[in-house]
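Below you will find the structure I want to go over with you.
Only a single protein chain was left out; the remaining protein chains are all shown in position.
The chains carry the letters A, B and C, assigned in the order they are written, with residues numbered from 1 in each.
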Amino acid sequence: MNVFILGGDARYIEVIQLLAEHGMMVYVTGYDSLPQSKPNIIASDMEKAPMEKIDAILLPVQGTDQDGKVETMETRQEIYLTEKWLRKTSNHCVIYTGVANEYLETLAAETKRQLVCLFHRDDLAIYNSIPTAEATLKIAIDETDTTIHGAKVAVIGFGRVGQTVARLFYQVGANVTVAARKSAHFARLTELGMTPISFDELEAFAGEMDLFINTVPALVITENIINKMKKDPVIIDLASKPGGTDFHIAEKLGIKAIHALGLPGKTAPKTAGQIIGKVLLHLLREQQAESR
Amino acid sequence: MNVFILGGDARYIEVIQLLAEHGMMVYVTGYDSLPQSKPNIIASDMEKAPMEKIDAILLPVQGTDQDGKVETMETRQEIYLTEKWLRKTSNHCVIYTGVANEYLETLAAETKRQLVCLFHRDDLAIYNSIPTAEATLKIAIDETDTTIHGAKVAVIGFGRVGQTVARLFYQVGANVTVAARKSAHFARLTELGMTPISFDELEAFAGEMDLFINTVPALVITENIINKMKKDPVIIDLASKPGGTDFHIAEKLGIKAIHALGLPGKTAPKTAGQIIGKVLLHLLREQQAESR
Amino acid sequence: MNVFILGGDARYIEVIQLLAEHGMMVYVTGYDSLPQSKPNIIASDMEKAPMEKIDAILLPVQGTDQDGKVETMETRQEIYLTEKWLRKTSNHCVIYTGVANEYLETLAAETKRQLVCLFHRDDLAIYNSIPTAEATLKIAIDETDTTIHGAKVAVIGFGRVGQTVARLFYQVGANVTVAARKSAHFARLTELGMTPISFDELEAFAGEMDLFINTVPALVITENIINKMKKDPVIIDLASKPGGTDFHIAEKLGIKAIHALGLPGKTAPKTAGQIIGKVLLHLLREQQAESR
Partner (left out) sequence: MNVFILGGDARYIEVIQLLAEHGMMVYVTGYDSLPQSKPNIIASDMEKAPMEKIDAILLPVQGTDQDGKVETMETRQEIYLTEKWLRKTSNHCVIYTGVANEYLETLAAETKRQLVCLFHRDDLAIYNSIPTAEATLKIAIDETDTTIHGAKVAVIGFGRVGQTVARLFYQVGANVTVAARKSAHFARLTELGMTPISFDELEAFAGEMDLFINTVPALVITENIINKMKKDPVIIDLASKPGGTDFHIAEKLGIKAIHALGLPGKTAPKTAGQIIGKVLLHLLREQQAESR
């Protein structure tokens, strides 16, 4: 298959290599330097590639801006994803991006190209939860003056990130309590040996916790809960902006609250790249299988 | 709350006690002897209870037969759930059963009583997966002449039972491969340290496995796969009838295949009863909260 | 190397195969039938083997009786290990046995042959603790009417068997308390997430335990302790005869106490054989390296 990669950040170096290793022909634009060049990695001008043969386009994790501009690691040149250029690809060409916006969705609709948001996929979110959880653990070790082993940790939310975070802290020897709302989550947590509580119970448990880790994208660490905290705990909030913590109150009460975002790319950029590459490769193969 | 329990098996002794311990008034019929009688456990004739005060009725795990007959632990008397009797309860009375049939559904519809199937619930299925997995482990230890520690185990399916079984064998030191079909399951299995494979790959892996545990209620351990088995493995099939194994072929090839059903009640009847009691209690409280 | 195997039980089939697979020339006597014969497995009369080339002799796990008689799987013939026969081997020939007795020790001393008791070795005891622990788990699942997951389990002793048993029950989800006497064991148990108690504290904890597993070869589950048991627990005693339980009192009080001996050979004979083979192979190679 022929894949055209348009820009991207450091993680994409791993993606490019992985695709090439697995026999894809990879055209890339927007990189000053490429890793040990392989015959099937081709630094290519947008206009010079054999567009009609391109089966897939990969955009950066952030997709494009509202003008179609694409983020690159190279500074000399500006790259735009345009309708005209896209129309040169064959009809079955699929656009892969981390996340989408209106510009991209409109473009895809008009050119009748399939648009796939990698970061909306369950599998990618779960793979990414691994570096996220490790980075959270690192922050927790750094920010507390006790060991995590033996600490009382409240994990809030038991979704894709919450499950991995809760399990990691449990494995490290913490005493893990998880706030969840589905009865099936209560059952699974019991099986896993952790203590499930409802969101209503958080307030009552707040006083004995050493560490709070939030994964719910809604205000869950409220003023009431923060008021009940006794052990001078650390709060690590992983939920995307604005997070799930009343940071204002935390600050007022002198409780350390850290809003830690974008963790996979920070602590484990190589793994983060491999994850994107792995999921993309899987999708390209499915695409290939279907097209036959 | 007032609960009327109509028949049931040994597990219900635990249910009765749990409800009573948590302050419910429990009327029971169909038991020769009851555990250390408490003031709020009342052995009651169906006709003599204060029916208009009854908030909930609990039927046996199997519900009723097509004539409304209810299974009991007592042999002298036959118990039937009739429309007439049911109409004596207040309108908000909920019927709890393990599973339902047409008779029950019709009865509930006609009397406008809510019918809740406990065994269709996710939480109950997950709690029950714990005794199921332990019983499976016991069978595996019994039926192999090696330890499970270090054995190559293929778990087929990663649903409620599959997840618990896979994790238990992993914890015990087995080398666990899991056949799944969702990409999110592949990601979660990776996080858990197990090896995910697709159903297509099962055939290729069959030759090196010491033990197969099936949890998928569809024919998945097919003739082709059985033909590839080399290590004289043991197959334990947990899926409800007819199971997911070509038992005929397994027998022909001299491969030990065990269809192990109804495990929770067999190896851990007390825990199985507590599970039903725990979930029922949770539902009764929700019912109570709603009715206020 | 040339190894002469004199008798043995079912486990030795594995030993013979393992040695042969690793290039040893294996002479065996006392077996009616041998597994798929390989060129380097030779069923040999005691008198017909090239004795001067024999580097090692392997006796059964039980060694010999006081007359030098060796246990075999074959019934037609009686086999004796005699001084005369032993003297035919080269001086560096080593005698490996499971355990020794006076007869063997005298014989070895007089013929100046090194005598190695495999079952006195730490590594073999630890490897064997794996099937022992699994068999114990199986008994526990069988003999209780609850799951081990969530059960309160007291493991007594934290030696080679105790460590493996405690960890296995912990991994399966039990709440594990371990009675130990070394402060280093208390520290290690804390690290492992289990609850260490002293032997003095056993009595105070006895009332809340569901299961007792003893690994200490001394009377530790005393009358006083048994008297305090409340939850109608199960006692599994693994310590070699006479065990560490006051069985008499347990019986009198109607508490189920099981003295479970010889477990590795019972539940996992193949693994038990592989363990002996693995340790023997390791020793033979050391012997070979030294003799060069």
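Convention: a contact is a pair of C-beta atoms (placed from the backbone, for glycine too) under 8 Å apart; a residue touches a chain by one contact, two chains touch by 3 or more.
Computed from a predicted model, the values in this text were never measured in an experiment.
Touching the chain that is not shown, out of A:Thr144, A:Thr195 or A:Asn227: A:Thr144 (per the contact rule at the top). Touching the missing chain, out of C:Tyr103, C:Phe119 or C:Phe186, is residue C:Phe186. Set against the missing chain, the residues B:Gly173, B:Pro196, B:Gly244 or B:Pro269 yield one that touches it, B:Gly173. Where subunit B meets the chain that is not shown, the touching residues are 149-150, 173, 190-191, 193. The chain not displayed touches subunit A at residues 130-131, 134-135, 137-138, 141-142, 144-150, 168, 171-173, 267-271, 274.
For subunit C, the list of residues touching the undisplayed chain reads 121-127, 129-130, 163-164, 167, 182-184, 186-188, 190-191, 279, 282.
By our rule, only the chains that are shown with their structure count from here on.
If you average the Cα atoms of subunit A and of subunit B, the two centres end up 37 Å apart. Between subunit A and subunit C the centroid-to-centroid distance comes to 50 Å (mean Cα coordinates, whole Å).
Counting partners per residue, subunit B has 130 as the residues that reach two or more other chains.
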